[in-house]
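Take a look at the following structure, please.
Excluded from the complex is one protein chain; the other protein chains are retained at their positions.
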Amino acid sequence: MPKIKAGVIVFPGTNCDRDTYYALKQTMGCEVDSVWYETKTLRKYQLIVIPGGFSYGDYLRAGALARFSPVMEALREYTEKKGLILGICNGFQILLEAMMLPGAMQRNDTLKFICKDVQVRVERNDTPFTLLYKKGDRIQIPIAHAQGNYYGSEQTLASLEKQNQIVFRYCDESGNTTEQSNPNGSLHNIAGLCNSETTILAMMPHPERASDSTLGNDEGRKIFLSIKKALS
Amino acid sequence: MLAKIFIKPKKGILDPQGKAVSGALARLGFNRIQDVRIGKYIEIKFDAGDTDTAQSDVRSMCETLLVNKVIEDFTFEIAEE
Amino acid sequence: MLAKIFIKPKKGILDPQGKAVSGALARLGFNRIQDVRIGKYIEIKFDAGDTDTAQSDVRSMCETLLVNKVIEDFTFEIAEE
Partner (left out) sequence: MDNVEKILKELNLTGDEYKKITGYIGREPNITELWIFSAMWSEHCSYKSSRPYLKRMPSSGKDVLIGPGENAGVVSIGDGLAVVFKMESHNHPSFIEPYNGAATGVGGILRDIFTMGARPVAILDSLRFGEPDDDKMKYLIDGVVAGIAGYGNCMGIPTVGGEIYFDAAYKDNILVNAMAVGVVPDDRIFLAKASGAGNPVFYVGSKTGRDGIHGATMASASFTDETAVLKPTVQVGDPFMEKLLMEACLELMKTNHIVAIQDMGAAGLTSSSVEMAAKGGLGIEIDLDKVPQREEAMLPYEIMLSESQERMLLIAKKGHEKAVEAVFRKWNLDVSQIGRLIESPEIIVKANNRVQARLPLTVLVDEAPVYTRYARMPVSVTTTATTNASEEIPEPKDYDSIFIQLLSSPTIGSKRWAYEQYDHSVGTDTVIKPGADAALIRIKGTRKGIAITTDGNSRYTYLSPYAGSGIAVCEAARNIACIGARPLAVTDCLNFGNPENPDVMWQFIESINGITSACLAMGIPVVSGNVSFYNETEGTSIYPTPVIGMVGIMDTLRERITPDFKDNGDSIILLGETLDECGGSEYLKLVTGKISGRPPRVSPEMEKRVIDLLHAMNKMHMVKSASDCSEGGLAVTVARCAIAGNKGAKLNMQWRYRPDLELFSESQHRIIITAAHKHVDKIKKMAQQNDIACKMIGMVGGRRLIVNNRVSVSVEDLRNAYHRGL
């Protein structure tokens, strides 16, 4: 079986690209390229990851300036061919700004950057990104962002719920999606969304930081292993 | 030309920063505050043939880049400096 | 009353955000941009007896809380809604 080929997009200001690269290699054993933001085609990949960081310094709005990079054109073309896309943190913000997923990110309601472990509940396991989890699984995973407060209009939220596009929600230790367990004010405790075809997953928590037992937490590892299984 | 652009959170959207500032003002003794909304103020100096072109340029800058219409509203003014 | 407050980086003070946006606008084809400065736009609804009190209230809100005078300048307008 040929090795899976993955690309990790690097914008000016991206800073989780090396972490993500390492995690993909370690967990999926796939071939990984760093993909410079000026790249014009992504056809050779089966998985594209838009990693975390501060593309263009997060100036104006997180993700707003990255959205106009040449690679985003290539990404649109790539989605038409149903390639998988994983957007993590800044990647989520970029996908929203690019309108590849509905809604927008506001500043955390604490008005501060938050870096800590949170609990999220897996809402569905019929996506290529979550198939090794059980529905309702609770995983501990770090967040690190200043703008992760998801907003969608009422119609948007209704449609996300109806089409079952919410993949992860912030929850407490017992798996309940309470206000207390919501770190940033996200509506409906949204921590991760997919598109209706489930080829795109965007999430604020960082699975690449929870994929290695040396770091004390590998509960996010199954996201990469799920992708591997889905692509094999 | 000089464009002054005013961006604010859409009506109905919770503005956590505005809320925090409103509370802080109250603690400072400004106790008749009803509402605070915080957005962005952008000044752009640029060349444009005439005011009409300038108008349409600025509108398109706002709509493509400067404003996220899911959460923000904007207005602007143009002056000839 | 409605106060509209415009805050921007002082002259001479680096505005990294404005610089980044200026570059992005150029890449989008707006190529006659000379300068972009980004600050804050604040709207405050509040009660005040008359416009004079309102004026002095808003000035003092700006000076004590809303504006960082070390790096920012501000202007404001007051309307009776």
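Note that the chains take the letters A, B and C in the order they are written out, and that residue 1 is the start of every chain.
Here is the rule we use: a residue touches a chain if its C-beta (ideal position, glycine included) is under 8 Å from a C-beta of that chain, and two chains touch if they have at least 3 such contacts.
Keep in mind it's a predicted model, so treat the numbers as computed, not measured.
S.K.: In the full assembly, spell out which visible chains the left-out chain is touching.
M.R.: When the full complex is considered, the omitted chain touches A, C.
S.K.: For the chain that got dropped from the picture, name the residues of subunit A it touches.
M.R.: 12-13, 15-16, 18-19, 22-23, 52-54, 56-59, 112-116, 142, 144, 146, 206, 208-209, 212, 214-216
S.K.: Go through subunit C and note every residue touching the omitted chain.
M.R.: Residues of subunit C in contact with the hidden chain: 9-10, 12-16, 19-20, 23, 68, 70-71.
Just so we're on the same page, only the chains that are shown with their structure count from here on.
S.K.: Would you kindly tell me how far, in whole Å, the mean C-alpha position of subunit C lies from that of subunit B?
M.R.: Here the centre of subunit C sits 9 Å away from the centre of subunit B.
S.K.: Quick check: how many Å separate the C-alpha centres of subunit A and subunit B?
M.R.: 30
S.K.: Once you find the CA centre of subunit A and the CA centre of subunit C, what distance in Å lies between them?
M.R.: The mean C-alpha positions of subunit A and subunit C differ by 35 Å.
S.K.: Enumerate the residues of subunit C that touch no fewer than two other chains.
M.R.: 21, 24, 28, 38
S.K.: Give me the residue numbers in subunit A that touch at least two other chains, ranges are fine.
M.R.: Each of 60, 65, 68 in subunit A touches at least two other chains.
S.K.: Tell me, which parts of subunit C touch subunit B in their complex?
M.R.: Residue positions touching the partner: 4, 6-8, 18, 21, 24-25, 28, 30, 32-48, 57, 61, 64-66.
S.K.: Over in the complex, which subunit B residues touch subunit A? Could you list them?
M.R.: 13-14, 16-17, 20, 65-66, 68, 70-71
S.K.: Along subunit A, where are the residues that touch subunit B in the complex?
M.R.: The contact residues of subunit A facing subunit B are 60-61, 64-65, 68, 97, 103-104, 106-111, 149, 151-153, 185.
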